[in-house]
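Excluded from the complex is one protein chain; the other protein chains are retained at their positions.
Labels A and B are assigned to the chains in the order they are written; within every chain, residues are numbered from 1.
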Amino acid sequence: MIEVLDIIGVFVFAISGVLAAINKKLDLFGVFIIAFVTALGGGTLRDTLIGRTPVGWMVDLQYVYLIIAAYVVAIVFRNYLNKLRISLFLFDTIGLGVFTLIGIEKGLEYGLHPTICIALGTITASFGGLIRDILCNEIPLLLRKGTIYATICIVGGVLFFVLREIEVDNSVNELLTSLFIIIFRLAVVRYGWSLPVLKIKTA
Amino acid sequence: MIEVLDIIGVFVFAISGVLAAINKKLDLFGVFIIAFVTALGGGTLRDTLIGRTPVGWMVDLQYVYLIIAAYVVAIVFRNYLNKLRISLFLFDTIGLGVFTLIGIEKGLEYGLHPTICIALGTITASFGGLIRDILCNEIPLLLRKGTIYATICIVGGVLFFVLREIEVDNSVNELLTSLFIIIFRLAVVRYGWSLPVLKIKTA
Partner (left out) sequence: MIEVLDIIGVFVFAISGVLAAINKKLDLFGVFIIAFVTALGGGTLRDTLIGRTPVGWMVDLQYVYLIIAAYVVAIVFRNYLNKLRISLFLFDTIGLGVFTLIGIEKGLEYGLHPTICIALGTITASFGGLIRDILCNEIPLLLRKGTIYATICIVGGVLFFVLREIEVDNSVNELLTSLFIIIFRLAVVRYGWSLPVLKIKTA
């Protein structure tokens, strides 16, 4: 189940990278790099930080082929996809849920503390977009005022470990946590929830 | 001694990250990430480059808790702290001295050459701020014309190895080198010392 969703997640994150890069007027190589980084940048950073090297996509080539496929599809159908923003948003949301769980499970595999596992889930799900924004020379969307994004991964990660603590079966837990992240994200966008921005009084 | 100063260093670097991020109008998640990166980004990069993985804060959770504490304190007292810039500067200067030594000692642990140890000290002390600036979409302060910063770590590192060569006791050496870095930094700011910026004659 996770494997199938992982494939969907990589595919859709790569497509969203292609569209972002075309909007930035990058050339065909630049578009590929941004697609790659959006889809695999978070997982690559995670693997580097925990010492899982050579990093994932270097030893399991299906990810590279998947991104090449998404790159071709996105370029061929770019005019059509841009009108599909809502379906893309749905896939991107599925990716968020799945990548968070994959990051958490890599942390558990390495025997790391739940707090660190949640951090790894958040990094896996949201830092690809952060690296994409740095390469495009923008303040990362992730950090700016706007809608809640990475915080959803953190809350979802906490839920995962609460359910784990009360001994919910792992597959059920994965399903519930993913669903929670997906529904939370839909609600955030639907109702325009955002985190506060603080001010410093200088008077 | 180093342990206590390390804790102060992390705490104060995190606080300075919070204040910088609030000034950039980031949301509460963005503020946390900037606090984290300012305090632990240099050490994380160092650990990744020498292969000390999972990186430090993933196996010793006290750093994460420390940053959460600094985050809460800095947000609650943000109006007050902004008026405390001078005390913050002092703590930040202590952090610079301590982090340089911690980086040097990690290099010695891994049997690396003094030149590399000094590079690791400089990375530990000053690259957190560099990553912070990249995330905030600015030319890193570290590289711009202005006051001397990272160069102080290099000079301090050279002093450390000179004292080590003439067989000064390690704890005494740590104390002297830290003090030297702290006093050098105070003098730099007091007298406005800066490194030259070169020009290219095009005529």
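Heads up, the rule we're going with is that a contact is a pair of C-beta atoms (placed from the backbone, for glycine too) under 8 Å apart; a residue touches a chain by one contact, two chains touch by 3 or more.
Keep in mind that this is a model prediction, so the values were computed, not measured.
Asker: So one chain is hidden, and I want to know which residue out of A:Val10, A:Ile34, A:Ala70 or A:Leu130 touches that hidden chain in the complete assembly.
Answerer: A:Ile34
Asker: For the chain not shown, which residue from B:Val4, B:Ile86 or B:Val197 touches it across the whole complex?
Answerer: B:Val197
Asker: May I ask which residue of B:Leu142, B:Val158, B:Leu175 or B:Val188 touches the chain that does not appear here?
Answerer: Touching the chain that is not displayed is residue B:Leu142.
Asker: So that we can see where the missing chain sits, which residues of chain B does it touch?
Answerer: On the chain B side, contact with the omitted chain comes from 48-51, 110, 112-113, 115-116, 119, 130, 134, 137-140, 142-146, 148-151, 194-202.
Asker: To test your reading of the contact rule: which positions on chain A touch the chain that is missing from view?
Answerer: Counting over the whole complex, chain A touches the hidden chain at residues 19, 21-31, 33-34, 44, 48, 51, 53-55, 58-59, 61, 64, 75, 78-79, 82, 134-137.
Quick note on the criterion: only the chains that are shown with their structure count from here on.
Asker: Nearest 5 degrees is plenty: how much rotation brings the CA atoms of chain A onto those of chain B?
Answerer: 120
Asker: Where the centres are mean C-alpha positions, what is the separation of chain A from chain B, in Å?
Answerer: Centre-to-centre distance between chain A and chain B: 30 Å.
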